[in-house]
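Pasting a structure here, questions to come.
Heads up, one of the protein chains got dropped from this complex, but the rest are sitting where they should.
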């Protein structure tokens, strides 16, 4: 065959545009591509729902790439070991109940699993605002290109519709803050001090619907509901993503 | 179990430090975590060699995350389809001989495969300089943290030893330029105009040892040896990574 | 009717994507949306050719918006008055042979005329490189989003095909420099001192094909072929755009 | 004729300065050159009033240039189709009641129409403050060059007088905020969530006098009076500009 | 001997990593390497306690390097002269009771003394957050690399444990603010106007435990408890560091 | 005593200004406060000569603070161990002939020793240019405040006279480059690749007078005379500083 | 004579340092070198008092250099014409009671007059804080170099004593804000809308002591006491400076 540049260009535009048009309406929009958002989106998509994961950065994975202080390792506790197994992430035991894994392996396998489960990724995409109509339910997201926002260009966003939104944006809880600012709730309690034990438990119990149509998971759950901070132990993050998925699948 | 923050911190430091001390001497250092570097490192590590992949960014994957013009799709031509299969990357045929894949799936699966093959990743790490002693062979790299460089801090680098270095740093061919500046060769011919057909063939034939101990692959091969530019078709990149791996394994 | 946000989003994506796919192959690509590029593209499109105008900024019009030193007025001399008439731009006589017009009226009417003539605009788009294959003819452009370039993101470009390219990028003569750097020609002579009389004549005589498939017009013509500089008198710019259009239409 | 650089310079300075001196007193000052400001200013000027449009950027057109997410298309609904016709903007029907137009054509034709109607443009001009004297009526604007503001230079502004001011500065509602900060009113309710249907209706009903001498139109109307957000559908914007013009013409 | 680069690298990594692992638990963490933090840490370490000094900058010494307005001299009053003697810092009498010393000599000798006393330094390290568990005691610090923070990278921190924390971060009283924000206390009264006489006395009397496990010394003491400001007289700073050391040693 | 702010201010100004006026003429100006500059200046001052050390940063110590890759440890080889002893820097043996020391202890003790030897420090001071009169000897330095240079202020420098200048500015060899640019010599050969063994030997043999009145030591010696690079082993640096001091003392 | 660089350096240092030491105590410190500060300081110094003018920029003159919108002209009304005469500033009558002067002439003559009157200038100097001791009187200023502040260096300030301070810092009323923040008063009412007539009268009546030892004049008077804004008419500014001088001279 002779390779044609223009065919290549058209293949890329055409293939993605069909997806983009299709995903203007989806079942679940997960915002934030860190570990909890990846687990959550993968487990929902596995059930056959149409899930889009929206991430402002170019790469997927959030804060997991850097491990702790640039040492690319993460720790997962006993309770969440089964999720490492599920996603085929290798680990070794450091001391009783503490397992270390390589952060880059973990993030790439979670991403690959979400992709295989059918999640569509929209990277370099920011959520500028939310769509809440007369029924008071969060029913869509107002999105734009991240480089447009970063360069301060005056370019209008587009809107996509989703039945459920998951705020998996970490400490900043971006979607929850936008909803709170425009609609007066949910109350944002803010994250507490470092206390890993307590934070790990709380992040799962705080994983819930905080506004009609809006779920929080991962550190965003603790940031909205006032949990503690946990540091580079990722068991709670994975379990929170799983918990959100279960709740959402039950409801859909 | 009760979760202890300090045990978590020690697990991370201790686990990575053992690796870091160990990898101060390695068989092959691949610089640049784009598609050719990933394929190259994975295939060498599969043969049991000790391979480290050094990447300046926080995330692995290079230019593959963004597809073409932020449309997250890549194109692979017939010749390289077998590599998509090998790395379990899904694709669909756009027109005869042109296959589209999702860029985020592709990058995460290549990274996961390299990790499973035993590659160790050193992200957020820049190569400041090279080690060439009296025998005129590139025998090590002078590395530093990328954030140290980005903030202009005056902090000394460390040195690691490697039998073979692979310059997979793309258009910039960073290692080749450093060697050329300090040692007077190889000649850097510079990349030509866009001509995908020609570039795809050249990138494989240009994959070779260009200085004692230094191989080039991916776009760095075309940049050093004067090939054309190819755009978002990735067959040649994958094949170049494979070709470099074969040459290096034959030699080790 | 009830207004649906998602229909609005889909209308925009769908409408533009059809155009984008269609314009991956065009007759003439005019790079630079200043006055000479606008006149050139409008006059070629009027003849029924498929013309795309590529502009890196968000707005079309180039240096014409600001008049001279932020006083939004331009001057056109007698020789080009007929082009003001043709594009329905109002003017008044300042002194014999010197006509002043409002710069904002001029730029908006030139843009509207190009649009009515069938020109398609691709704004916020940069040309990263050129496509020159074995026949040595400039046959396409390597494009990317300007905000991607401005934020330094590592995202691959796409390629579009065109029979003829017009470099109307002003003083910088961007396309001519890219071709010169990669192919060794044309020679870039550089712009001379301010000498309006001489520059106005030269800009028309310098309007020509400077490399197979590449025409220059407007200030880029003087920058490549060594003409003088002209300042905020726009007669020569308009006439140069017209001259380029005539030459290209004759050839197509 | 021989072209004289100095005559060109004098023509530009002299022509604009007469305008500038003349427009130190005007009937209506429209601040913000987006679609609602353009329609509003054009329709008032058509009636013979002295209208100045003040825009901080170099180009006129505001957020319309970029369409939605850099896809240069806008949507207009049935109710506002007659305004597309009035301004000779071409469109096509996407689905029942939804018309798509090219954003660049739209903005250039609105600007050209305003110019033909007699509007004077003052681009690169910021409004630093407002003039409100003892009668409590907004009777003038304190203006400066935008580049002076952008470079943080300490340069005093000038003041111009106007009978009516229109705040067409979009989401930021700049003039309304300045008046509110200095005079304690109007109350700024802030923009709501995305809800196109509701927003499109509200933007017209919110178009009104919000402080003696100050009207709001376009997104500034919704920002001040608490309407929803609309995205890249422009019917309401055009109708709001028309509504403001009607109210102001009735009063003058 | 033959010098081996890799042995050098391993020596550095290995030596520091043992320290780092060891100091994940320490008796006292002093945050801030200015004069009061240096004196405090030196005097506690002299008693045999395990003390770590955490400093965000590359160099130790804080505001002492620059003297007053870049004239590298400090002044110490009679009351604190004995501390200059203790740390072998040379001085001369300017007028009765006022002694001038060279700021660079002072800072290097305090640092050397702290080092000899057994203090371990962690420079280029920021404290992102604090660890406070169910007992309401400040029992650890959440640390990260300063260049990571400065470049805005999303990299997780690590946690270290300490029985006592000393906030010696100067005017900003960083640790006290973090504790206050997360735990509601201590009240931060803020620093008063310049009044050297009063400030010098207050800085010693304000040196105390302000939250379970948290002591303040140096300007942070005045910033938290509402003392005045003192300028480039350093007697109170040195005495405050000494006072904090005495209180902490008594308690341990 | 009552503490008077104004007396404090006057003490600082008065004490430093006397020094500044005095040091407008000195025997030796050492530029650069890294390890070789510190050793060099200390050893010359010990012999009773008037030595000023000029450093552009706020703190003295150069690249020594950060150890290797932010791990604050340095390595010194057997040959230079006696200099660690001389400056009372503690160390431990890592493997035969390799000694590790804490970088912060090392830098503070070298600085303290230089200060005790009588060296005067001029920190935050840049060298803008050099004074070379008709005899072709470097006889003075043109200095300014570093913050003045950093903020781009147009403020004239002052000039100081010195019999001998030492370029201890590291890789950049700032003074040598300034002299070379203005006077055509010395030739700057540039630093070679990493080769610690060779570099350590060369840095001592390259320590010499390279232009009348100008000596180089430390990495500047290798940068000017074409030696290799050494990394975080500091024996050669200390020995080079010593060698420069010996040569200069012999000559004075 | 033979010109000696070192004598030149010593002359500058020595001459200024004597002044600096002397002015650590002054009668009146005027902060801000705009027109009101210049008139105020000149008129007080004429009476033989020791006056220092502190200005953060390199040049004296404040907002007067740029006239209105970069047209270097100012307007002075009839009431203040006598001050133009007093300072030998040329003017011409534009219309009855309105005099225009060249802004650059005005600022240079005011500065020269202040200098001749004996005012000492301290340019590039910021006021970081104020000195207020137990008697609750503003009795000194805490100063630093502006480039130190601009580069974020951690360098301590010095303190100077003054019997009276004049806040002539314009719209920002810097000193009044610092005093208000630390001492709870004076109340800062903020500047009103543009209303030249009213503002010109108010600026003189608002010129007064607003805190023990602190006077306000020029736009700072209106900013603190709630006057209107005036634009590029300078009569009130000059009269306010005169009024402040009269009040202060009466009191001293």
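As written, the chain order gives the labels A, B, C, D, E, F and G, with residue 1 at the start of each chain.
Keep in mind that, in the parts below, a residue touches a chain if its C-beta (ideal position, glycine included) is under 8 Å from a C-beta of that chain, and two chains touch if they have at least 3 such contacts.
Note that the structure is a prediction, hence the values are computed from the model and not measured.
Among G:47, G:86 or G:109, the one in contact with the hidden chain is G:109. From the options D:10, D:86 or D:208, the residue with contact to the chain not on display is D:10.
The chain omitted from view is touched by exactly one of G:83, G:174 or G:196, namely G:196. The residue from D:138, D:160 or D:225 that touches the chain not shown here is D:160.
Along subunit C, the points of touch with the absent chain fall at residues 62-63, 65-70, 192-198, 229, 231-232. Across the interface with the omitted chain, subunit D contributes residues 5-6, 8-10, 12-14, 17, 20-21, 24-25, 58, 124, 131, 140, 145, 147-148, 150-151, 153-155, 158-161.
Those residues of subunit F that touch the chain absent from the view are 129-134, 140, 142-145, 148, 153-159, 182-183.
Basically, only the chains that are shown with their structure count from here on.
Minimum number of contact steps separating subunit E from subunit G: 1.
Chain pairs B-E and B-C differ in how many C-beta pairs are in contact, and the one with more is B-E.
For the pair subunit D and subunit G, the distance between mean C-alpha positions equals 40 Å.
Note: centroid distance subunit C to subunit D, computed from Cα atoms, is 28 Å. A separation of 43 Å divides the Cα centre of subunit A from that of subunit C.
Residue positions of subunit E touching 2 or more other chains: 5, 8-10, 12-14, 17, 58, 65-70, 124, 131, 140, 145, 147-148, 153-155, 158-159, 194, 196-197, 231-232.
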